[in-house]
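Shown here is a partial selection of chains from the complex, left in place.
Letters are used for the chains, namely A and B, taken in the order the chains are written, and counting of residues starts over at 1 for each.
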């Protein structure tokens, strides 16, 4: 259930549509269906993966810094075509999706995420956890992320961040 | 794994520095010696950028070898680097990773140190109502925080556990200093942010990786495909006299097919970006080098890859893992466009970098190959067996240079 912040009145239908979007996001990553992932963003989207430390200190550098859906596509293609990495499986879960404000520029939400990772012939492990800070808009009838900031709690990435989170 | 002989009985292969025995990446005793002889001796270790602690009292923690230190700007503006260990009963005095302080108060018993590490106060040092307290002959001046030798140049701070018998400038040597000053030209630096990754490999594999131009054209499909680094470009590998420091210098090429790309499986002629902004490098340094990667013994890589600038600090944990701590920076006089460009190009670097994740994964896979074959030996013969500067990329000379120095330091 997508929750809403105290004092807001939001219909159940919108909550359900948002839940569908958030679920589709995790699903794209968990299925390894990276190709579906950019479709959940608007064309002019912003997507960043950034350590909490940088956010708190006002540092702009992000591990992944995309300024358009095209850049998301470029990253997916680059991962598929150019990158070397040891095989791994990611499993992303989301909790505490909260609609915090409805503004002219879209719906503002936050959510907690955790990603578990499984390296070949190794037990599954917690890889990262953190918070998403999102702006969602109605993009021609479909809800899409106009902005998604994945702010992870740790300063440390175990080895590499191969797949987006 | 074979039964581990004592370090004393380890013998380097007869071939010398063109061979690296796998036990240098796995043996805990070798690692313990490295902490002393490589990271804990009189070498200059990278600590932080000056701009990270701009004002008196500003501090930042850093790890030199495996030791936690605090770099703090004193009231007089000088920078002190203090070991983060209370002289009383060894507690970490500073628990924040950065901040600003007037003094350091150990939480346990509130022994208080000034910003130079001098012991200022001990609660109840004279006891209370005539009872207890420290012995009359207790000398506070002998119980400060351990303070390191410190130097800095053009905004970059270095420290040493020993008493260095040479200045940073002479430690770097003339040639390396030139490359250093190319990026650190005296302009005000601006930190753009940090990244950090824990890599399950021996720390030396990181240096090998950056001292190895041979891999760049072969491993980094992204780099090669877009002509950011090509072995067929004019380039150079240079070292200081000792071999401990090095630079790789390269130039951008076109995304074209030729006799070199024929040997580069990595090259994908048809690949194009949807959003060209990701790769929009602009020449900003004198000369036509577009990539200069400098490796400074024993814990620093200075990265200038197109317009991404970063300090990469190596923090060893044990024989099989280290942290790589990235500090991305620019200059105070960067235009907004250049600022944005640096942020965009950061997509190629760091733990998720479209280029550098190849490297962290290569280190993981190398250590995996090493771990269960520590009786085997690496062959480092590309470009011959000598340690000489080279005007090209088809060489592992800088790795040989590194191990030449390493062996002399480690008496191996």
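Everything below uses one rule, namely that a residue touches a chain if its C-beta (ideal position, glycine included) is under 8 Å from a C-beta of that chain, and two chains touch if they have at least 3 such contacts.
Note that this is a predicted model, so its numbers are computed, not measured.
K.L.:
Full complex composition, in terms of the labels displayed?
P.N.:
Taking all copies into account, the full complex has the composition A x3, B x3.
The working rule: only the chains that are shown with their structure count from here on.
K.L.:
Distance from the CA centroid of subunit A to that of subunit B, rounded to the nearest Å?
P.N.:
Result: the chain centres lie 31 Å from each other.
K.L.:
If you look only at subunit A, which of its residues touch subunit B in the complex?
P.N.:
49-51, 53-54, 57, 59-68, 70-71, 73-75, 77-79, 81-86, 155-162
K.L.:
With touch defined as at the start, can you tell me which subunit B residues reach subunit A in the complex?
P.N.:
Subunit B reaches subunit A through residues 97-98, 191-200, 219-222, 225, 266, 268, 271, 273-275, 277-278, 323, 328, 343-344, 346-347, 350-354, 357-358, 360-362, 364-365, 368.
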